[in-house]
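Heads up, one of the protein chains got dropped from this complex, but the rest are sitting where they should.
Which chain is which? They are A and B, in the order written, and residues in each are numbered from 1.
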Amino acid sequence: MGDLAGVAVFAASGGALAVAKRLDLFGVAFVGVVSALGGGILRDLVIDRPPVAFWDWRYPATAVVASLLVFWWHPWMQRARRVILLLDAAGLALFTVTGTTISLAVGVPAVGACLIGMLTGIGGGLARDLLLSEIPVVLRREIYALASLVGAAAVAILVRLDVANIANLILAGVLIFAVRLVALQRRWSAPTPRDGGP
Amino acid sequence: MGDLAGVAVFAASGGALAVAKRLDLFGVAFVGVVSALGGGILRDLVIDRPPVAFWDWRYPATAVVASLLVFWWHPWMQRARRVILLLDAAGLALFTVTGTTISLAVGVPAVGACLIGMLTGIGGGLARDLLLSEIPVVLRREIYALASLVGAAAVAILVRLDVANIANLILAGVLIFAVRLVALQRRWSAPTPRDGGP
Partner (left out) sequence: MGDLAGVAVFAASGGALAVAKRLDLFGVAFVGVVSALGGGILRDLVIDRPPVAFWDWRYPATAVVASLLVFWWHPWMQRARRVILLLDAAGLALFTVTGTTISLAVGVPAVGACLIGMLTGIGGGLARDLLLSEIPVVLRREIYALASLVGAAAVAILVRLDVANIANLILAGVLIFAVRLVALQRRWSAPTPRDGGP
C-alpha cells in the first residue's frame, strides 16, 4: 500500500518535471515510470528478490496512470516546481519507510537496512535527475538524503523495540516529510567546507 | 544468435558515437562494450540469472571487435549520424525480442516481460548516452521506447498464442525496426503538453 502510494507520487513528480522540460506524452510517461520504479528496483536487486515492479503489473500501471494524469492536468498545477517538491518529499518518506521495513524483514543488519531504505527513497529521484540532466536533488543544499536516513533510523529503532505497527511507521514517514519540508522552507543545509577549496 | 547480433550492432552504434566525439581507441572500445552489454546485463540482473556478458566470452569479444572495426573503418561510414541511428534501431529490435522472450521463458508475467524486453532494448543506448552526455535517445521526440514496447507486446501475444517460432519472432523484430525508422523519417512523435508548462 505505502509502496503503491509512493509509486504514484514519484511518478507524478517525475511526470511534472518532464512536462516542465517540454517532453512529449511518452517522454513524460517514461520519466514518470523511471522515477516511480527506480528506487524499488534498486532495493529489490540489492536484497535479491525479484523486482516487484516487473512481477506485479499494478506497479507500472499505477506509474503510467499517475504520469498521464499529470500530463493532462498540469495546467491546473500552479507553481509546478513547488508541487514537484511536495510530491518528491512524500515519495521520499513513503519509500524510505517501506524500503527499510522490507530490508529488515529479509534479515539485512540495521545499518545496511537504513542505507537500503535511503537508496529506495532517493533512487527514483536520482534516476529522474540524471535522465533529465538536472543537478541531483540529493546534492542540492537543503537537507534531503539526511531526512531519509533519520527516518530510516527511526524505523530501525521501532523494529528493534518491537513497536513497528502501522501507526508508528506512518509517524516515521511524517517525520521524514516534515524534516524535508521544513528544510526547504527555512533553507536548512549542512555546513560547507571551511575555505574556497582547491 | 539474435543476442550476439544485437551486441554487434549496438557496439557499432556506441563506437561510432564515440568516434564522432573524438575519443581514443580505448574510449571507443569502452563505449562500444557498454552500449552492447549494458541492456543484457540489466536484463540478467532483473531476472536474477548470471549476466551472460560475464559468463560467455563471446559477448565481450564480439563487442570489442565490432567497436574496433568502427574505429578503423569509420572514414568509409558516410553520414555517420544516419548509420548510428540505423544500427541503434537494429539493436533495439534484436534486444527487445530476445529480452522479452527470455523473460517470458523464466516465468515473468506478460506486462513485466514487456517492460524487461524494452529495458533490454533501450538499456545499452541509455548507458551510452549518459556516458557521453548526450540527451538520451529515449527522451528525444521521435518514437523510440514505444516502438520497442509495441514489439515486446507482439512477442508476448505470439508466445501466449503458442506461435512464437523463429519466423514470427523475426517479424516482431522487423516491426520494431520499421516503426522506429518510419518514425525517424516522418518525424513521428507523441503529443506534447497542451500549453507552455509551468
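Note that a residue touches a chain if its C-beta (ideal position, glycine included) is under 8 Å from a C-beta of that chain, and two chains touch if they have at least 3 such contacts.
Just so we're clear, the structure is a prediction, and the values are computed from it rather than from any experiment.
The omitted chain makes contact with just one of the residues B:Phe10, B:Phe30, B:Phe95 or B:Tyr144: B:Phe30.
When the whole complex is considered, the residue among B:Leu4, B:Leu45 or B:Val65 that touches the unshown chain is B:Leu45. Contact with the omitted chain, checked across A:Val31, A:Ile116 or A:Ala152, is made by A:Ile116. For chain A, the residues touching the chain absent from view are 45-48, 103, 108-109, 111-113, 115-116, 130, 133, 135-136, 138-139, 141, 143, 145-146, 189-198. Think of the hidden chain as still there; on chain B it touches residues 16, 19-28, 30-31, 41, 45, 48, 50-51, 53-57, 60-61, 71-72, 74-75, 77-81, 130-133.
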